[in-house]
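Missing here is one protein chain; the remaining ones are kept as they sit in the complex.
Order as written gives the chain letters A and B; numbering starts at 1 within each chain.
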Amino acid sequence: MSAQDERTKTAGSSAVLLICFLVGLGASLLVGWVIFPALLYSEKEQPIDFSHVVHVDAVGDCEGCHYFRDDGSFSGIPDLSNCAECHEEAQGEDPEELKMIQEYIEPGKEIPWMVYSRQPDCVFFSHAAHVKMGEIECKACHGMIGESEHTDTYEYNILTGYSRNIWGKNISGLTSNTWESMKMGDCGNCHDEHGENNACFVCHK
Amino acid sequence: MSLGRRGFLQFCLGAGAGITFSPLPWKLMDDSAIWTQNWPWTPVPPGGEVSIEKTACTLCPGGCGITVRKVKDRAIKIEGMKGHPINDGGVCLLGMSALYKLYGGARIKGPLKRAGKRGEGKWEQIPWNAAIAEISKELNQKRQDGLSHTVASMTGTDRGTVSQLFKRLLAAYGSPNVFTAPSLQDSERLALKLMQGDYASAGYDLENARYVVSFGASIIDGWGSPVRAFRAHTRWAEKAAEGAKLVQVEACLSNTAAKADTWLTIKPGTEAALALGLAHVIIKEKSYNKAFIRDYCLGFEDWQDSGGTVHKGFKQSVLKEYSPDAVSRITGVPADRISVIAREFAQAKGALAVWGRGKGTRPMAVHDIMAIHALNALVANINKPGGVTVLPDVTTVPWPSLVQDDIAKSGTKQPRVDRAGTDAFPLSESLFDQLPKLIKGGTGEYPLSVLLVHGANPYYTEHDRTAVAEALDRIPFIVSFSSRMDETANHADLILPNHTSLERYEDVPTPISSSLPVMSLSRPVVSPQCDTRHVGDSLIAIAKSLDGSVAESFPWDDYESLLKATLGDKWSVLEKEGYWKDEGYTPADWSQAFRNASGKFEFLATTLLAGAKSAKDCLPQYSRAKLKGEEFMYPLILIPCESMRLADGPVANSPLMTKTVADTVLKNDDLCVEVNPKTAIAHGLTDERMALLSTPKGKAKVKIHLFDGIQPGVVAIPTGLGHTAYDDYLKGKGVNSNDLIGMIEDEASGLDIAWGSRASLKSI
Partner (left out) sequence: MKEEHKEGVQGHEGGAHGHGEKYKFGMVIDLDKCTGCGSCMVACMTENNVPYKKNETNKLDSITWMRVFKATNGKPYPDTDICYFPRPCMHCEGEHGHAPCVSVCPATATDYNYETGIVSQIYTRCFGCRYCMAACPYHARYFNWWDPVWPDDTKESLSPDVSPRMRGVVEKCSFCFHRFQGARDKAYAEGRREITENEYQTACTQACPAGAIVFGDLNNPEHKVHELKQSPHAFRLLERLGTNPKVYYHSTRSWVRRAGDNYLTNERSK
């Protein structure tokens, strides 16, 4: 075997090795960035296709349905009774509305909404502190949900059960808007920026 | 070949590098950490709108106002009601346990019919109409056979509309045999009837009392209305600088004794002698209230009746028999201390003598209560601020008159099977503890055929429990209305489960020992969780299903309408506030207070003159208790030791209450008894070691707990354990003290007045 051959062979094998490396790199990037997120999150549709736009037009603002109770607690997603106040009888001819009346309001069954922003049980979050005292807009955390005409598909993490909105739609965890992720770090950073208390019990229970 | 290996390595390197620059490892790490924090079996309690509902606690006779915190329709916490005249925001651990009775174990989820042998725990679920039909068939049959009087009922109390409904049902049906679980109130009513002419229990103005001598009453261990007594004690502690004082007379260092300003250690069962010793000093030193004694009392001095016979008065009797030295010999209290306490008592403003051993749930000798109450009369602290009064009841709207057909009339005229109200015990109203003796001995007038039990658990709570169980076992048909599977329900033939206290309406009359008329309303704060029915509704349904005129006495549609009608104009206040109180109430003036024929406070009970064996029997006196067993076999004295942390009545402990019990009371399943280190040395006992506790009534293996605060020669056994029913959180833990203590009969009343037993302890 000549040196020339040797070199050609080495160069050839280096190229092959590089290709192997790149294939590995490419495959793993594909796995990490595409396949893994697809496996990690499952999807569910909300029980009723709900239009925020229609309701904000009719009610006027967020607080019409998502209101503060007298004790300062936040009502969150409205109960069936709140819905029934207007929808005891059909307001229009939307099949989704009829479905809600037939399947939930008439039998008196709560609608099993899936909450995009649901935090785990160990989290204490005070809407009063942020909205009433901090004067932070709903949008700052919940984004443009008030402008949605249809409910988004609810994606949840199959390991943790968390809604995908907690980590954020972007699997990299990078965000450009405050409402794109709701992890503890996001809360902490905002508290730091505003000189707010970051002791554990402020947000945990 | 080598390329393959190297290529593979390169591939892996590339994959490694790629993965590092992908979110996979970092996200997976985060997620798996979160995964370990959210096990699916760790419950996540759902949130929702919080509401606070006002109601009243019915788990003991204390009558506290409570509020229930709810999240949507779940009851999550019980708190004391602020501003309630009895407890003003305070709440005890039993009251908070109502949640466990609601959601916890041993609940009876619907009507049950016995399927196996009695007590075996085999049941058949039946629908409500079948259950009502079952009982009405039984009761109609008895009526047809002319045996209506053999049907009996037993309730935990005789106050409030539910027990009145039982009374009415039996009267309309035709039986005199209405039983109430024996209580201190039974004997206290007799004593007050004899001395003041009122068949009523006592109320104490504890808050304003300033010198309280408690003859064994565990003021802060659950006596009377527990939370109110606690608050009164707190007030005394705050007023200590102004001379407020509590003297506790007791054989062992109870919590009350420890908190008292003076702990008078005494031989168990001799409290009445001490009371008379105090009376002796007060009379001898003439420091009693002379005006009251002269104008409003009878029998203090020697007394001549209309027939001309002269009866020796209280003064002579006490001066002769109860000198401090004589009393010291009986009680073990030094004579000089007796004199000191007597002087302080006589001089104090708001001096109050209080009776009732332990929690005050068991009857006492009528003459013992008379002896203690005589002290209140000597200082004229009756119907005065800081004094004793008769329990003021809240008036309600009377029910339509009772309708009785011939069967009912002849049935109710039969003598009671326990001989209460007959020549044997003319003064007593209900003598449940006589039953075992009578039924077992065959000396009862007739055998009982049906027993309806509500709010009572005689298979557990009565002394000499084995004998009680044997006697009850002979009753062919027992119906329980219990909402939980207690010992008695477990022995029943039919169970018509009641709603629990948080699911039902009930009136709560003036709590025992209260000096102010207070009515509270217990009401449903959650909808019924099981297929249960209000006991009042069951009774109305039973009545309506019976033959003859029975149904005519029950014109109400249901219990709720009955309650509304009974409470009349108070209903709206009760609905809104949760309680009603008579602000302007003041006890009757002395000239109106005493409702005897004489119109006076009677030291010498003239009612007893006719039947008394000797004139002395009409006076307050101490008689030595006749304890069963020989001293050489049973050299120790066993006394029950009651605690707030152990409910020992018809309502049992919740797991959280049992959790608070010290490991010197219950260790694993072993019950610990308290003995003095001196007793331990004398009887060869070792701390934390097992021993055999024997009494003439039974034996039990117990653990020894050495405690300096108990009198040498005395053994204290905790009450409230040793259940054979309920769930695994209670069943089989410890020993039931009632198995070891036998009955002692009070001659005057026929009530069981046992406060202890002879006993022996042997190391094993």
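Definition applied: a contact is a pair of C-beta atoms (placed from the backbone, for glycine too) under 8 Å apart; a residue touches a chain by one contact, two chains touch by 3 or more.
As the structure is a computational prediction, the values presented were derived from the model and not from experiment.
Partners of the chain left out, restricted to shown chains and counted across the full complex, are A, B. Only one residue from B:258, B:291, B:397 or B:424 touches the chain missing from this view: B:258.
Within the complete assembly, A:126 is the residue of A:126, A:148 or A:178 that touches the hidden chain. Checked against the full complex, the one of B:47, B:121, B:146 or B:684 touching the unshown chain is B:47. Per the touch definition above, the residue from B:15, B:75 or B:338 contacting the chain not shown is B:75.
Although one chain is not displayed, its contacts with chain B can still be listed: residues 37, 39, 41-48, 71, 74-80, 87, 89-93, 96-97, 99-100, 102-105, 107, 220-221, 226-227, 230-231, 233-234, 237, 240, 253, 255, 258-259, 263, 265, 529, 644-645, 654-663, 666-669, 676-678, 707-712, 727-729.
Taking the complete complex into account, residues 68, 70-73, 120-122, 124, 126, 128-129, 132-135, 194-197, 199-202, 204-205 of chain A touch the chain not shown.
The rule is simple: only the chains that are shown with their structure count from here on.
One simple way to say how far apart two chains are is to compare their mean CA positions; for chain A and chain B this gives 57 Å. Partner chain A is touched in their complex by these residues of chain B: 3, 6-8, 10-19, 21-24, 26-28, 31-32, 34-35, 37-38, 44-45, 47-50.
Only residues 13, 16-18, 20-29, 31-33, 36-37, 40, 69, 71, 73, 75-76, 79, 120-122, 157, 159-162, 167, 171-173 of chain A touch chain B when the two sit together in their complex.
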